[in-house]
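Of the protein chains in this complex, one is absent; all others appear in place.
Coming up: chain A.
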Amino acid sequence: MTATAPPGAFSLDGVTYRYPDRPDPVLRRVDWAVAEGAFVVVAGPSGSGKSTLLRCLNGLVPHFSGGRFGGRVAVGGDDTRTRATHDLGHRVGFVFQDPEAQLVTGRVEDEIAFGLEQRGVPAPTMRQRVEEMLDLLGIAPLRDRDPATLSGGERQRVAVAAALAVQPAILVLDEPTSQLDPWGAEDVLAALTRLNEDLGLTVVLAEHRLERVVAHADRLRVLSADAPALDGFPRAIMAEMHVDALPPLAALGRRLGWNPLPLTINEGRAVVRADPRVLPPPPTDPSPPGGAPTVVLRRVTAGYGRRPVLRALELEARPGELVALMGRNGSGKTTLLRAVMGFHRPDGGRISVLGRDTARLHPADLARDIGYLPQQPGTLLFAQTLREELAFTLKHHGGKGRDPEEVLRQLGLGRAADRNPRDLSGGERERAALAAVLVGAPRVLLLDEPTRGMDYARKRELGALLDALRRAGATILMATHDVELVAQIATRVVLLGNGGVVADGGPRAILSGSLTFSPQVNKLYGGGYLTLADVVGETATA
């Protein structure tokens, strides 16, 4: 099919693309046309070509990436083969996955004005646009801050504001909410929806967490590495997708045969009200495990300069517990994990792990018992092959640990053992870093946003693995914004806020009824229902 599109939108006609160092094309004869003012979500597993497809829209592919490109991409009448990316900047705004690498000035205001300066926009108009963007994204208090000092979520909003400031006809975003807490993600998505509805901005957004974005979309395109893409109205496409690739609400609808499939919680509630099924009582939270605590924080105070992040924080974790640390961006989750690992020296208080005071030990010594997965998994990897990475960890654990092949297999990396870790996709690299940590068989595991960039299938596998480790007696502290994952595998949830513990308890006690941290199933049924299994696994018909 030859795709055509109204002016202002874009179209791809028979686009095929192969990266210079890859044997197979990432995109094969892609035909795609998007109308002006559409809100499109692009989904699909890691490595299916979402980022590549998005980069075609502003000419980064092939102008910047090289490789072999065939077919045609037309944006607002311009052929991207004949227009440089910087000359398409006023038509296509682009927000990258990593906000840190795309911010280039030392002040938030200047960052927003950067694109306007490049376009020669007069200063009074620039000032007006900058003010509008600051208000729109809710970042006015940050206007004089250096972007390097902002949290990940704040930086992402600055990046979105900078892209929007030039008033592009199309805004392309590559996983813009992956680093955001639920509030931050909702703010960004609400802003995008407003721009889409009020100004007719065409939004194209790649995202793994469909539960966050699909309600805002009027079109969904699902890519696959080995099958033709699905493309159409979200409801129709989600009715065709594999149930394992769906967010909980849609998956529940598919499992229970709801037709039409609900996309929003409101739609879901309407179906539930009319549903005659009687649910069994929800499961209860597990009893806290016994035994001596392995991780103990006593009145821990820590911060950066004069800015305190943790204030007299008290926390204990025991073997067999998977503690989810939740809270808004900047609430101290990462600082807490770094303090436990000995990387961030507290200003006050005491931290002990397995009975040892962490202040008296080098992190390399603590590493014999603690596994730590940082937010940037690439920092862990340096060897020529994945197998060598795991051997490196084992060497520093005196050869004691788990079977590397088994760890790789569990993480779906069995075939990648001889590949260079730096050649892996983002999601694969995250799992490779986790493998490099898990092979040491740590008794305490610290994970900082481990599901970032992971598709549903990989997330499920990771959840199963962490659950197995917990059952085997490991203590796991996991900082995350991923409410659905927490609902499935956490045995305890600790909400951080204002430098301390705001709430601490079982997942059903903490997540149920929470305005921002309740999973989709709980929003639907309330009570103690958190997961699909709570409802589907034991549903009885009246």
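We adopt the following convention: a contact is a pair of C-beta atoms (placed from the backbone, for glycine too) under 8 Å apart; a residue touches a chain by one contact, two chains touch by 3 or more; residues count from 1.
Here is the rule we go by: contacts and distances are computed from a predicted model.
Would you kindly match the missing chain to its UniProt protein name, picking from "Heme exporter protein D", "ATP synthase gamma chain", "Energy-coupling factor transporter transmembrane protein EcfT" or "Cytochrome c oxidase subunit 3"?
"Energy-coupling factor transporter transmembrane protein EcfT"
Specify the residue from the set A:Gly76, A:Gly184, A:Pro248 or A:Gly440 that touches the hidden chain.
Residue touching the absent chain, from the options given: A:Gly440.
Hey, which of A:Arg119, A:Arg277, A:Arg299 or A:Arg345 is the one touching the hidden chain?
A:Arg119
Which is it among A:Ser11, A:Thr52, A:Gln102 or A:Asn196 that touches the chain not included here?
Reading the full complex, the residue touching the unseen chain is A:Gln102.
Out of A:Thr16, A:Ser224, A:Thr301 or A:Gln376, which is the one that touches the chain we can't see?
The single option touching the absent chain is A:Gln376.
Name every residue on chain A in touch with the hidden partner chain.
Chain A touches the missing chain through residues 58, 60, 63-64, 84-87, 89-90, 92-94, 96, 98, 100-107, 109-110, 113-123, 126-127, 130, 144-146, 148-149, 162-163, 166, 304-307, 338, 341, 343, 362-364, 367-368, 370-372, 374, 376, 378-382, 392-393, 396-397, 422, 436-437, 440.
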